[in-house]
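Left out: one protein chain. Kept in place: all the others.
So, subunit A:
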């Protein structure tokens, strides 16, 4: 059962729900999940908490194109979920920045990117920025604000540079500069005081960097780095990170002993190299002992078999000498008796002293 993730799911009573549904059903087309959601909630399954990005993003038009800037912190309530998250998404030659719920942002960007690519193939020309804006806001309006994505769409097309800001309910505005997110007020204060027409690249980059930095330092929902994207007619420059505003704190311990077991007092200290040698020697000795034991057993077996062979020879020659064949042939008899005597002689003094 799919559940729409959003930061604000209103809590309604039974009657109000149906009224609201009626008005919504008239306006929207995609609210088949509102009723199931409400039912789930009433049964005690609240909407799962989504990661909001609590962001600062801004965009500005300059002489040759558009610059978009963003911070890189994703929060989940008061915990930083990600310190280097990417908030600037690629569409076509147009790029969006995203604020709001992280999952919503990603999905919107992916979907619109593929739709724009289809548009480009269908029309056979490069996509205008207004097309992206319109697709996004129509989608967001369909979901009546439940998709918590607030974005800035910026790009350069055949008619020049364009910048749009789109709110989660589906309204959009155009302008020369805009900011969104929880740090938008801090960011806007910088842009309002320093923006002017036809800035060159360096001025504009510095201004965007200062604006995002204001959001990072003064807003708790934004932090870490400034990412920037410069879009001109010819190319797209994705600078990530443009600047690390707040680096990770340095540990005060000399060794990184927060990840290592603290030092303890051992009973006998053997340096590890010697210990290794010792271990190798011990294992070698053990192997040798095993081998010699095996050898002794085999040797014993050999001796036993040899002695039983000797006995068998003696018995065989004895039988042969006392047989009728031997009686009839004196030469054979002589040979067999000689062999018999020899066998007896050989068989006697053998004794295997095979002791381990």
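The rule is simple: a contact is a pair of C-beta atoms (placed from the backbone, for glycine too) under 8 Å apart; a residue touches a chain by one contact, two chains touch by 3 or more; residues count from 1.
By definition in this document, contacts and distances are computed from a predicted model.
> Select, from "Neuronal-specific septin-3", "Myotubularin-related protein 7", "Proteasome subunit beta type" or "TAF9 factor", the UniProt-recorded name of the complex's unshown chain.
Hidden chain identified via UniProt as "Proteasome subunit beta type".
> Among A:80, A:103, A:176 or A:201, exactly one should touch the missing chain; which is it?
Answer from the full complex: A:80 touches the omitted chain.
> Tell me which of A:101, A:115 or A:224 is the one touching the absent chain.
Candidates A:101, A:115 or A:224; residue touching the omitted chain: A:224.
> Taking the full complex into account, what residues of subunit A touch the chain not shown?
Considering the whole complex, subunit A reaches the absent chain at 8, 10-12, 54, 73, 75, 78-80, 83, 145, 169, 182-183, 216-224, 245-246, 248-253, 258, 261-262, 264-265.
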